[in-house]
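Missing here is one protein chain; the remaining ones are kept as they sit in the complex.
Up next is chain A:
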Amino acid sequence: MKIEVKDAPGQLVGALQPISEVGGNIMAVIHEWDPTLRPKTRVVQVVLEITDERLDDLVRTLKERGVSILGIGEERLLMKRSVIMIGHIMHTDLSDTVGSIDRTGYAEVVEMHVTMPGINQRSSALLTISATNEDNMERAMEILRAVAREKDLLLVETMGEAA
């Protein structure tokens, strides 16, 4: 979320306070200084975790307190989960396996380590997947399970959000 606050002491805190009041979780606050802006104002980018219902409350509260909201960005990929795949990972088209997650739009493979001990031996790969929320993570895992079944790969999942 991008907001505009007055460049004066206490203004930023006053703008951030409602976020925790409505149950949001502030993850990062980034100050931007833009010379084209009106004098004595600052643009602040706030990365936060908040449910859709509470977002409406937040917007209302901020407006009531005279904070200008310049924009509310799209959902970011907030959750990460790692899995290990074992089998003939390269021979069964690794980019197709990764693509099956990336194509969803709500989840993507953000990290990968592959170990290949020998050309005819089974490989092992650690994939870290990001998703926008718990439900989408579960949908992505379902896709991965189906791909693993189809390609005869052993999928080792994490317990909950362990890793």
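In this text, contacts are C-beta pairs under 8 Å (C-beta built on N, C-alpha and C of every residue); 3 or more make two chains touch, one makes a residue touch a chain; residues count from 1.
Here is the rule we use: contacts and distances are computed from a predicted model.
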Record-based protein name (UniProt) of the chain missing from this complex, from "Homoserine dehydrogenase", "YeeE/YedE family protein", "Electron transfer flavoprotein subunit beta/FixA family protein" or "2-oxoacid oxidoreductase (ferredoxin)": "Homoserine dehydrogenase"
Selected residue (touches chain absent from view) among A:V29, A:I50, A:I69 or A:I86: A:I86
Missing-partner contacts on chain A, residue numbers: 82-84, 86-87, 113, 115, 117, 122-126, 154, 156-159, 162-163
